[in-house]
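Take a look at the following structure, please.
Every protein chain except one is present and positioned as in the full complex.
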Amino acid sequence: MVQVLSRHELAIEREDDVVIVRRKVRTLAHDRGLDSFATAGITTAASELARNVFAHARRGSAAIEELTDGPRNGLRLTFRDDGPGIADLERALAGGYSTARSLGLGLSGSRRLVDEFQIESVVGRGTVVVVTKWTRF
Amino acid sequence: MTQINYMNRLRLDERELASRRAFFEITDEDLARLATLRAFGERHSTAIVDALYDLILGHPESRTFFTDERAVARVKKMQQQYFIGLFGGRLDLAYVEDRLRVGAAHERIGLAPKWYIGAYSRYLRLLHDRMFAEMSPADASAAFLSIKKLVAFDMALAIDTYNAANMDTVARHQAAIRELSTPVIRVHHRVLLLPLVGTVDSHRAEQIMETLLLKVVDEQARAVIVDIAGVAVVDTQVADHLLKTTEAVRLLGAETILTGISAQIARTIVQLGVDISTMHTRARLADGIELALGIVGRVIVAKEA
Partner (left out) sequence: MARGSIPILRVANNLLVTVQTELHDAIAEAFQEDLLAAIEKTGAAGLLIDVTGIEIVDSYVARVLADTAKMARLMGTETVIVGIRPEVAATLVRMGYTMSGVRTALNVDEGLALLPRR
């Protein structure tokens, strides 16, 4: 049974916020007992997703939740923005886009770094990406 | 054996402490009441601790944990301090840290929960008898209720540390199993060999890559030979994993040589359309070793007859 142990909400409004999100994720991943590879994975995914929020929507937020599910621990990140939304989700997830600060590789790349990945995007309204990384057995 | 930081592992911060206090219904009144009974506690500590150890040492199984007299004397002293702590009147993080140490000590000597829960039970009986002997029924009742709550709180901590230590052992065993299933051999200075045997699923492939990368840096290996003769099935996924591992090894600055490519595997790979032309590949392990040695500037030469 998945339990949420804590929740941290960070605003993404300035370029520096991407770094702040990264540092927080790295610290919490370490606290949750994720090994160095898993930590690098989730932190990099967080960096990509936070960067996407800033690059495409300029404003948004990142919520970091520490999870526990029996013997395993995890980290769940939720990135929200009120940006333009992604018109062709499938293409974006396949790494199809390649704009200046690149939406493409970031999204499809982060998907491969995490255990669970969910995305909802409405053109003109915004995007929500939820990713989860668990400790391994 | 490394010490586990139980405060961190159990996430024992102010919030957790407050949560436990609330759930165990320990009020300020309870703590204040126990504080007023400190003199009572000190008066009876020796007798109670002695009676406690009469139980432990009188029972054949539990006796085995306490082999010599000096150990018993030491433990009794610790136990007395523990007992007095129940009348300290405070329930803060320092108190918790103290109690966790007790749990850790129990875990270290392998004392299972059944023993110390049984001991707590005797504690309570001993306290109950003395309280009702010395105080009015109303006072004794109130005091006993307060101490029961605190003892329950302590028991939860002791069990938590026991669990945490066990999980830690499991984690260490898992790490050991992982190491064993990815045996990286140092064939020569800066040349590593990884013979893969069995099935390689995504999970194992991840572990293989990680173990290999760490070893490459550790040994500053310039060449890595991955022998797949023993891999049960080589399909697109496995080929993809091998490719990724090769790329990662290259990023570190080393080269990978894939050996053990049988006719069957060669056929499968080409028919699947997987492009491994960028990799060094050989059918025989021996050829792979020669190639690897060449990378580090070595050549195998026949001895003069």
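By letter and in written order, the chains are A and B; residue numbering begins at 1 in each of them.
Simple rule for what comes next: a contact is a pair of C-beta atoms (placed from the backbone, for glycine too) under 8 Å apart; a residue touches a chain by one contact, two chains touch by 3 or more.
Note that this is a predicted model, so its numbers are computed, not measured.
The missing chain, though absent from the display, is touched by one residue of A:Val19, A:Ala87 or A:Val123; that residue is A:Val19.
Interface note: of B:Leu12, B:Leu111 or B:Leu213, the residue touching the hidden chain in the full complex is B:Leu213. Residues touching the missing chain, restricted to subunit B, are 209-210, 213-214, 216-217, 220, 222, 244-245, 247-254 (touch as defined at the top).
Although one chain is not drawn, its touching partners on subunit A can still be listed: residues 15, 18-19, 22, 26, 36-37, 39-41, 43-44, 47-48, 51, 95, 101-102, 105-106, 108-110, 112-113.
By our rule, only the chains that are shown with their structure count from here on.
Touching subunit B in their complex are the following residues of subunit A: 5, 31, 37, 71, 136-137.
By the touch criterion stated above, subunit B contacts subunit A in their complex at residues 8, 11, 167, 170, 174, 203, 206, 210.
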